[in-house]
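Only a single protein chain was left out; the remaining protein chains are all shown in position.
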Amino acid sequence: MKHDQYRENIAGRADVADTPELVAYYQQLAELKTGALWTVANKIEPWQPKSSSVPVLWRYRDLREHVLRSVELVTPEKAGRRVIYLNNPGRQDVAAAVGWLYSGLQVMHPGEAASAHAHSASALRFIMEGRGAYTIVDGHKMPLEANDFVLTPNGTWHEHGVEADGAPCIWQDGLDIPLVNAMEAGFYKVHPDLRQQITAPVDDSVALWGAAALRPHNLGWDKPYSPLFKYQWGPTYDALCRAAQASDGTPYDDVLMHYTNPVTGGHVMPTIGASMQRLRPGFVGTAHRHTGSFIYQVAKGEGYSIIDGQRFDWRERDIFCVPSWALHEHVNLSQSEDACLFCFNDLPVMQSLSLYYEEALLDNGGHQTILSEGKA
Amino acid sequence: MKHDQYRENIAGRADVADTPELVAYYQQLAELKTGALWTVANKIEPWQPKSSSVPVLWRYRDLREHVLRSVELVTPEKAGRRVIYLNNPGRQDVAAAVGWLYSGLQVMHPGEAASAHAHSASALRFIMEGRGAYTIVDGHKMPLEANDFVLTPNGTWHEHGVEADGAPCIWQDGLDIPLVNAMEAGFYKVHPDLRQQITAPVDDSVALWGAAALRPHNLGWDKPYSPLFKYQWGPTYDALCRAAQASDGTPYDDVLMHYTNPVTGGHVMPTIGASMQRLRPGFVGTAHRHTGSFIYQVAKGEGYSIIDGQRFDWRERDIFCVPSWALHEHVNLSQSEDACLFCFNDLPVMQSLSLYYEEALLDNGGHQTILSEGKA
Amino acid sequence: MKHDQYRENIAGRADVADTPELVAYYQQLAELKTGALWTVANKIEPWQPKSSSVPVLWRYRDLREHVLRSVELVTPEKAGRRVIYLNNPGRQDVAAAVGWLYSGLQVMHPGEAASAHAHSASALRFIMEGRGAYTIVDGHKMPLEANDFVLTPNGTWHEHGVEADGAPCIWQDGLDIPLVNAMEAGFYKVHPDLRQQITAPVDDSVALWGAAALRPHNLGWDKPYSPLFKYQWGPTYDALCRAAQASDGTPYDDVLMHYTNPVTGGHVMPTIGASMQRLRPGFVGTAHRHTGSFIYQVAKGEGYSIIDGQRFDWRERDIFCVPSWALHEHVNLSQSEDACLFCFNDLPVMQSLSLYYEEALLDNGGHQTILSEGKA
Partner (left out) sequence: MKHDQYRENIAGRADVADTPELVAYYQQLAELKTGALWTVANKIEPWQPKSSSVPVLWRYRDLREHVLRSVELVTPEKAGRRVIYLNNPGRQDVAAAVGWLYSGLQVMHPGEAASAHAHSASALRFIMEGRGAYTIVDGHKMPLEANDFVLTPNGTWHEHGVEADGAPCIWQDGLDIPLVNAMEAGFYKVHPDLRQQITAPVDDSVALWGAAALRPHNLGWDKPYSPLFKYQWGPTYDALCRAAQASDGTPYDDVLMHYTNPVTGGHVMPTIGASMQRLRPGFVGTAHRHTGSFIYQVAKGEGYSIIDGQRFDWRERDIFCVPSWALHEHVNLSQSEDACLFCFNDLPVMQSLSLYYEEALLDNGGHQTILSEGKA
């Protein structure tokens, strides 16, 4: 076995060639459950991040029929949940869509209801189509419509369903399951009754915590996640439109707003952040890169993104990912319609751990050379 | 001079009678700029707070004509601002409405504009009547309507005016001037140009920071006060109505919401907090008391409050105050209409200094005996 | 009565002369418990702070005999505590030494013990002389020696005494009583048994929380004040000496260290901060001024301070105060010995309320012209 495949001939880096004596030594070290740092130093201390995830665009027109077909193939009782998960070619070992983030498309038919459970993973849902979907979180029931964003934070009892008079629903699930597993902190519980009691008026979370810059007097909150569980599309879109009139936006993302925990002003959950951004008609962004893993769903419009030199054309409901430290730039192809991108990410993790780094592309007017067109 | 007027015959309290020897000793101490603690201990260490402010109701129907008359009596140039301030009988030395809070009613005619200034005092405005009022804070202009609440935080350049095509406007000013003077930290500057440049789109503060649980990505904020300067009546009232459907409210205040700094979830300014509460039709509150000084303006409806045994009947635009540790309870007299009370207070101060204490009245079903009807 | 004594002929300031019509109007306003702002605006909105406190130096050689004499004049049972308090000529109405800070010198003889009490005021003690003094805070007993600094935070049961085999002790008390009274939040309780049980090993607070940059694993702490109650002179002085070797200090205060709450790194109590500073031999400071009220005790050495143009010469155990916004500069008169100044102040209040302002004297090489020598 070769031990010198990571040599670099640079001062301050390891550059040790294998010799019979050294290889014998390495063998002795291995028996003691140790190794020589210089054989791996250049590998484990890279000059900059190289993500194991690859950029992927999942086209909804490709996925939709397969998602719907799962209803015929498996029962909710047997499957637990009928979900098609996004499996990044570089992250199949951990079933991640990108980095340490899991994502799947879940389908439910009218009258169906999943059983209640709780886990130490944090979860969110973004509604794609259908009518009558709802989520219940710790006894708080919330009806959901297209482009609504809902939290099921770590440790909460939660369950989903579709009202009997609704239409088949599909939504995107986002979770930090891979991260929680990597951190070896995954716990899972099935609700003893399989169903929760609804203990509060429907949508009370929005009624009490969803007002702009107002906090209910008599309610304490000391959980590490937001007491506001549902963020509706209507007011979110309105907010982006208003902000676009008052702000130049950013060169990379035009007008982008983070969903927040109203109690702290910070991220919605300790491990997952989320945002909605609006690219004005004709917006052509420039490129930057940053650490952290990002999953986008197109909530409105069409355009394309260039990610590490690959162009990905997207339209409504398509999903794509940007791996850590990948250069990316977004373009709204329409000169008359805006485009909106929902995003969830591990930005709270990167910030908590002081591992967020960011850098703009300065060459070529801030635009990447397109190396290839991404294929779904 | 008598030195033993505060004696208490209780173990652990001072109980020293004057003697000629002691009085001589006290005289010697005074010459050294000192005194004997036991002569004042029981005075300066009371068993519980006794506010020097008295409860007062200022009836708008009484004040309004006097406020309007100031326009005839003084020019803005001479007066600086035409304001009638509320002068609590117990706090005339510091020109306070209650405790360390100042309040006044300001009038402006169409086309008038006050000169820009800045001070270390924190200020707010609550609009009472008129059309075309506006405030400019650090270059951000905001049109104002009845029941809108606007901040002019400590250190900001600010000025007020009424558009030429408006109608005469009256609003309530609230400031911590007495507190800032007491803390000996009052600074005042007149703007070198007497007028600010408007440097941002009108109402950009609301457009960028006034969305529910959304934070603009590209804007930093590290000031100790809210970047959202204006809180509009419409969404505030809607929020209270929604919250009332999802919550039982509190026995003292029914449904009360604090205006917050969206960046932190906390109070709008470091020294002044504000809230709006809604008493549902027929609401009869019970009594409690707490430290801190509170000034209320009736934004809607009519009812009464009992404050330290005095009943004060109020209707729209009336203003009243609740001194520290005064028992108080609120009643909405209508069985069909709700009543709304705007309030500003020094709660942030009491909380920052760990001096907030609260206590419910337990006797008599939580209701005070009315000792007298308060007279304006 | 004259209403125009505060006129200023400056744009943006009030400049309204009394007229019979106006005076009649003012009278009407007064009947409504109101006033015209322009009659008081220039008074309540000063250009900069003008403290009502005056700089004072209290010489220990003048006070000591009077403090000791109190033992002969009053019993602890009658007096509660035998304390001579410092009574700033500008603050006699609130019995303050400066600003809103109270200070007194307390004496106790061997075998004496004061009864236990609790109050919403925050307190500290700085030991001046004697042997065998101790304080008990919430069941934690702490022996005290000269220059030790001890907290008795708001709400804690506390009592003081001197061991039977000790020597008469004198210490300085520092409290925020005037502030707490001003905020109308003063509560006082006598301990039901007049004495506390000692519930923890002697000096456990120091043993558990007094180690540098180490926190005990199994102890929670959620109080707003430090769990470390005693700060000993020895390690404090050593720390200043070490810091002096590693730092240039500041031009105003040479090497100054703030006592901190080890749980937060912040001030020891929410309303009172404290520091110890060391002026190296020959240190000649320059002048600055800032908001907040400061009381100093000379822990070591001799020198002088110039406060608002008055020179105050001090030596060990002398106490002096610096009012808000007063220019001050310190000088160590010795070329061979250092000088140490203990200080307590309301800096936490000024910072919490965003009212801390600071400014260096730039003229005259940063030195004030001495206008007079302060007299005790």
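Letters A, B and C mark the chains in the order given here, with residues in each chain numbered from 1 onward.
FYI, a contact is a pair of C-beta atoms (placed from the backbone, for glycine too) under 8 Å apart; a residue touches a chain by one contact, two chains touch by 3 or more.
Quantities reported herein were computed from a predicted structural model and do not represent experimental measurements.
The chain left out here touches which displayed chains?
A, C
Can you list where chain A touches the absent chain?
Spelled out for chain A, the touching residues are 10-16, 21-22, 25, 28-30, 32-38, 40-41, 44-53, 56, 58, 62-63, 66, 69-70, 73-74, 77-89, 94-95, 99-100, 102, 104, 115, 117, 119-121, 154, 177-188, 190-191, 194, 224-225, 270-271, 291-293, 323-325, 349-350, 352-357, 376.
Touching the hidden chain in the full complex, which residues of chain C are there? Just list them.
Looking at chain C, the ones touching the missing chain are residues 200-201, 203-204, 206-219, 226, 228, 231, 235-236, 238-239, 242-243, 245-247, 249-250, 253, 255-265, 275-277.
We take it that only the chains that are shown with their structure count from here on.
Which label fits the chain touch graph of this model best, line, ring, star, complete or other?
Graph shape here is a line: each chain touches the next, no loop.
From the centre of chain B, which other chain's Cα mean sits the farthest off?
Between chain B and the rest, the longest centre separation is with A.
Taking each chain's centre as its mean C-alpha position, how far apart are chain B and chain C in Å?
Chain centroid spacing, chain B to chain C, equals 29 Å.
Express in whole angstrom the distance between the two chain centres, defined as the mean CA positions of chain A and chain C.
From the centre of chain A to the centre of chain C is 53 Å.
On chain B, where are the residues touching two or more other chains?
none
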